[in-house]
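Here the complex is missing a single protein chain, while all its other protein chains stay put.
Take a look at subunit A:
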Amino acid sequence: MKLKPVLAGLALALGLAGVAAAADKTKVGFIFVGPIGDGGWTHEHNVARLAVEEKFGDAVETIYQESVPEGADAERVLTQMALSGADLIFSTSFGFMDPTMNVAAKFPDVKFEHATGYKRADNVGTYSARFYEGRAIQGLIAGRMTQTNVVGYIASFPIPEVIRGINSAFIHARKANPDVQFKVIWAYTWFDPAKEADAAAALIEQGADVILQHTDSTAPQAAAEKAGNVITFGQASDMIEYAPRPRVSSIIDNWTPYYIDRVQAVMDGTWTSDDTWHGIREGMVKIGEITDAVPADVKQAALALKDSIASGDYHPFTGPLNKQDGTPWLTEGETADDGTLLGMNFFVEGLAAEIPQ
């Protein structure tokens, strides 16, 4: 084994790759935390990748790697992608944050786009979607539809992103139905069909007749279908194959416009690092078709809520709201600022669940 200083090797390889890439196509890399066939989160990122290929045709080449573990392996995959001559790399999971920062420091000429993170650099931008806006609509439908007044929630990890979704759904479920209770199960995974199915079954056994999920597989949908009188919502992807029941609507992540925009910016040489947080208004969050299993008046209320969020008339976190322990958070008419939302680590008043510490 040659003891060549790694940085010299990297710089050399980068130089060569840079020359090669400049000569022809723009190379865009994607690293995915799950398999592209997960039917949820990774699936939608891959749909946007294909849309980039479609849009730019021969001017672009995309490469991707699926099921990359978060940690040391991600760092190696990112490095190898950069070495292979990628000009822009989308790193599509929160856990890729530190690896992305480390690799970006070694490859100043490669642009990185990190989903859902908060660390940025001159060549690292971040982006995420305001999924909580979609959660508000789910909460409303859940609150109106439940017969047992028990809504089950399959949560992934107790991080701000997930906590925000639970709060938003709960606030709007309570508004629609003051008697509703949420039961939350922490699955500690983004994608594990077996665990998700177990969680769904446990929630149904505890009386839940609505299941919300913040995990990516369709296993909870299948479990609900088996149970019969339970409704669900598609997560990240439409999951339309379970419509009209149990899936009555969905939150769809739509990364396509953003990815095309960023690839174009790299081609034009206008790319700069920034932080993007788009919602229903910009089309990054879409609400999947509300099926006929939902009564017409509920559907109408849900669509009205969606329109008011899209137009900016209504913010899902509008006071009066207290934190779970009863301390005041937002006063009448006050809306939450993005900083608090991004670091959200508390439940709102009325939620009977606990955030694991």
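Convention: contacts are C-beta pairs under 8 Å (C-beta built on N, C-alpha and C of every residue); 3 or more make two chains touch, one makes a residue touch a chain; residues count from 1.
What we mean here is this: contacts and distances are computed from a predicted model.
Enquirer: The chain that is not shown, which UniProt protein name from "Nucleoside ABC transporter membrane protein", "Isoquinoline 1-oxidoreductase beta subunit", "Peptide/nickel transport system permease protein" or "Thioredoxin family protein" does it carry?
Expert: Per the UniProt record, the undisplayed chain of the complex is "Nucleoside ABC transporter membrane protein".
Enquirer: Among A:Gly95, A:Pro193, A:Pro220 or A:Pro316, which residue is in touch with the absent chain?
Expert: Among A:Gly95, A:Pro193, A:Pro220 or A:Pro316, only A:Gly95 touches the chain that is not shown.
Enquirer: Who touches the missing chain here, A:Asp73, A:Glu225 or A:Glu289?
Expert: A:Asp73
Enquirer: Residue-wise, where is subunit A in contact with the chain that is not depicted?
Expert: 1-10, 12-13, 16-17, 29, 35, 63-67, 69-73, 75-77, 79-81, 83-85, 94-95, 98, 118, 157-160, 188, 342-345, 356-357
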